[in-house]
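Apart from one protein chain that is not included, each protein chain of the complex appears where it belongs.
Order of writing sets the chain letters: A, B and C. Residues in each chain are counted from 1.
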Amino acid sequence: MAHVPDIAAPALDIDKIRKDFPLLQEKVYGKPLVYLDNSATTQKPQVVLDTLERYYKQYNSNVHRGVHHLSQVASEEYEAARHIIAAFINAREHEEVIFTKGTTDSINLIANVFGRGVIKAGDEVIVSAMEHHSNIVPWQIMCEDRGAVLKVIPMDENGELIMSEYAALLSDKTKIVSVAYVSNSLGTVNPVREIIALAHARNIPVMLDAAQAIQHMPLDVQELDVDFVAFSGHKIYGPTGIGILYGKREWLDKLPPYQGGGDMIKTVTFAKTTYNVLPFKYEAGTPDISGAIALGAAVKYVQEIGLENIHAYEEQLVNYAVAQLSKVEGLRFIGNPKHRSGAVSFLVDTIHPYDLGELLDKQGVAIRTGHHCAEPVMDFFCIPGTVRASFAMYTNKEDIDRLVVAINKAAAMLR
Amino acid sequence: MAHVPDIAAPALDIDKIRKDFPLLQEKVYGKPLVYLDNSATTQKPQVVLDTLERYYKQYNSNVHRGVHHLSQVASEEYEAARHIIAAFINAREHEEVIFTKGTTDSINLIANVFGRGVIKAGDEVIVSAMEHHSNIVPWQIMCEDRGAVLKVIPMDENGELIMSEYAALLSDKTKIVSVAYVSNSLGTVNPVREIIALAHARNIPVMLDAAQAIQHMPLDVQELDVDFVAFSGHKIYGPTGIGILYGKREWLDKLPPYQGGGDMIKTVTFAKTTYNVLPFKYEAGTPDISGAIALGAAVKYVQEIGLENIHAYEEQLVNYAVAQLSKVEGLRFIGNPKHRSGAVSFLVDTIHPYDLGELLDKQGVAIRTGHHCAEPVMDFFCIPGTVRASFAMYTNKEDIDRLVVAINKAAAMLR
Amino acid sequence: MTINEKQDELISDFSFMDEWMDKYEYIIQLGKDLPLIDPKYKTDDNLIKGCQSQVWLHTDLVDGKLIFTADSDAVITKGLVSLLVSVLSGHTPKEIAESEIYFIDEIGLRSHLSPTRSNGLLSMLKQMKIYGIAYQVKSQQ
Partner (left out) sequence: MTINEKQDELISDFSFMDEWMDKYEYIIQLGKDLPLIDPKYKTDDNLIKGCQSQVWLHTDLVDGKLIFTADSDAVITKGLVSLLVSVLSGHTPKEIAESEIYFIDEIGLRSHLSPTRSNGLLSMLKQMKIYGIAYQVKSQQ
């Protein structure tokens, strides 16, 4: 039986943090909610809800082109949110931060504009074996359209990328590498510095799917020297419907536009349309103004608590979860990465994850079961799916303890 | 001087409606706000804000694949919103209703999938001379990519489409027609039944940009027999960041997918990915769950008041506005369509619209100035832009009266 | 027992259990009693593919009555199939085709199960009734 580490006095006051999140106070089937589906989406602190409300009650208005007061306030707040996020990821310029609908939208954007602006028939794109569907299918669609080829970095039994194979895949045909920073199905933290360095040695740009990284660890785009980063607001305590694409100016300036519409143009005639400068070039149409501003509020909330602190705390928490879960009879982890963040996937005996999930739910414990939009990972391990518990800064020891009790109870019923 | 029609006893209680909209109670520069920028975005009723709050406080969760309680509630509410909207536009099946980011996103979706699935080099797409940039640029981008040609239905001095020219443009090369139901810059209501009939006679599908129609008049997709409809939630009293694409199943089933990602697939392997059924095929990634549900609430609010009632009231209001504005010395309308809805565009003498807009703003009157994302329309009339006052169901006679007073005061200063 | 008598018995059995965990306990137990499908019938034709678990369903006509056998990779799903099988198996095609199944709602399964499960339950029921109709038509020919 594994040694159970204590959670050292955390730099953050979890009880206080939990009070900031109204939904955590809810009950499910009369039992206090244990919310362990944070990789799917996180709950929102009150300050995010207040920001949404203030927006709609005090200055809701379309942005950018209005001379009137409300439009000016809305435009300022919208751009202020961009500045907050640019500072958060340490972008050199705030114009490198594009508001999108979410990670999926951001990746599709880059896949599409690479397809139209860079990729020729026979060119190659590299992803990894542990990607979320959102970092596979956009590339498949683009590759099919352009006659390009999708290459896959394989992984080992622990759920770690085989870096020598990656190095061997890189070639003059490779036009972009796009990998998850952290795997949503396994919790693996990938060696992104090495991935980027190897690609850059051949002048190949790298996109990071940071959907499962941005809320768990500090991410500095300049220090990483990464070319593109995608993440979703709703996974970092912000609202649904908003996300971020970071891109280096040198790339975004030269790539073609994605969607066409209002705001992304300089002048339009039927004969010739010229495109606007960054960031507007990639923000066609009325953006999700309230979503962007509320995401700014969420990021500010995270900054106030400090990602370093969150990271340190969550690391202890994940270790505690791994240790406690190890004690469950018949439980095996899917993925045993050296660096793990945010989530643990597992199965118990031959119990179907779906059965386990249902009985956990009825005990007030919300986890996710299934393929986690990463079917190739499930195929690799020859399993129909896993049970995944995933964490946030407000997750506490009691959540883990109640998870373990609930698993034991469910397993006893299901065996 | 024009005859000033009275506003007959309206079927709706405007005072009561106004109380539902918190932002209308605000003051700007110490003066009660006159909000006449509704074509850009509408204000939101309290019920929409309450829906957002309830979502985030009680059941925020990712949709579709979760076994746990919150995810089930969120999924049900999300799908319930789809049903509300399907019923609202009388879609034959709710699966024909796709949640997008907005009108611009919806049009880009169709332009892109037509480009990949239908259009060959030399094919033609028809739009009109009075389109918003969002219904021009996506087609330009696609046509350039595929070697297709964009054709434009011209308009006359009144701002009405020249239908004989439209008929002459239709040919075997035409693969799709995409026109605005209502022009955002001129207020023109286009003869969409005729436009659709002429196209259908040649088996050409028609897309309606209903961004400025959906909030002002009943729209029945089956009765119109229209193939695609795009509109934005934020223009029909819903939140920013959410919109709708309606498409006939026969089309959406056979067109290729747009974005790739979670939820839009049936199975994913690196060798072969099969796509999900409608509506999920076109909803890649985590959708704007709160936005969709809140849009459902907005549409329900509109339905309770009744679009027929709104339409009748707003018609009187627009007539009143036209009559009152006609009395302003030196004011000329840009666009004099027989059927007008929602907006009036005008200029006063040689006063720059920007100057007028600024002085109206300082008097608490929010209107929009500029090209309204319809530069070709401005080029047609050889003007730099217009001043546009646009209306919603909560606009009242006092708003129009204060607009007129403010214009007169500003014009006196600027002459 | 008639189909309705069986339904009423189930409703009464469930009514004694207050806690949903107890009801699940019972459903899982029923699953263990499910007459298992002969492996040779575990074909794709007999597969009802759900979102997260799979069900195989087979039927034989014995002495004018339909006998159902089934299996699932998930235990709770198996229990749910078992409920349907215990209610409908051993009845004539006509009885099955014309049956009105109300116990699912009465027990509260529809509102308590995850929508994918309760959808699965309904498509299983539909499949069983289709068998009823098909065999009825066959016997009339």
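Here is the rule we go by: contacts are C-beta pairs under 8 Å (C-beta built on N, C-alpha and C of every residue); 3 or more make two chains touch, one makes a residue touch a chain.
Since the model is a prediction, treat every value here as computed from it, not as a measurement.
S.K.: For the chain that was dropped from the view, give me its touching partners among the shown chains.
M.R.: Result: the unshown chain touches A, B.
S.K.: Would you mind spotting which of B:T42, B:T369 or B:S390 touches the chain that isn't drawn?
M.R.: B:T369
S.K.: Among A:L49, A:V67 or A:I305, single out the residue that touches the unshown chain.
M.R.: A:V67
S.K.: Specify the residue from the set B:L52, B:L70, B:I351 or B:I407 that touches the hidden chain.
M.R.: Selected residue, touching the omitted chain: B:I351.
S.K.: I need the residue numbers on subunit A that touch the omitted chain, in ascending order.
M.R.: 65-67, 72, 75-76
S.K.: Please give every residue of subunit B in contact with the chain that is not shown.
M.R.: Touch with the absent chain occurs at residues 29, 351-355, 358-359, 361-363, 369-370, 384-385, 409, 413-414.
Convention: only the chains that are shown with their structure count from here on.
S.K.: Please identify the chain with the largest separation between its CA centroid and the CA centroid of subunit C.
M.R.: Chain centre farthest from subunit C's centre: B.
S.K.: Please indicate the chain closest to the centre of the assembly, with centres calculated from CA atoms only.
M.R.: The most central chain here turns out to be A.
S.K.: What is the distance, in whole Å, between the centres of subunit B and subunit C, each centre taken as the mean of its C-alpha atoms?
M.R.: Taking the mean C-alpha position of each chain, the two centres sit 49 Å apart.
S.K.: With chain centres defined as C-alpha means, what is the inter-centre distance between subunit A and subunit B in Å?
M.R.: It comes to 31 Å between the two C-alpha centres.
S.K.: How many angstrom lie between the CA centroids of subunit A and subunit C, rounded to a whole number?
M.R.: Centre separation, subunit A to subunit C: 41 Å.
S.K.: Got the subunit C residues that touch at least 2 other chains?
M.R.: 51-52, 114
S.K.: Do you know which subunit A residues sit against two or more other chains?
M.R.: 29, 354, 358, 361, 369-370 - these are the residues of subunit A that touch more than one other chain.
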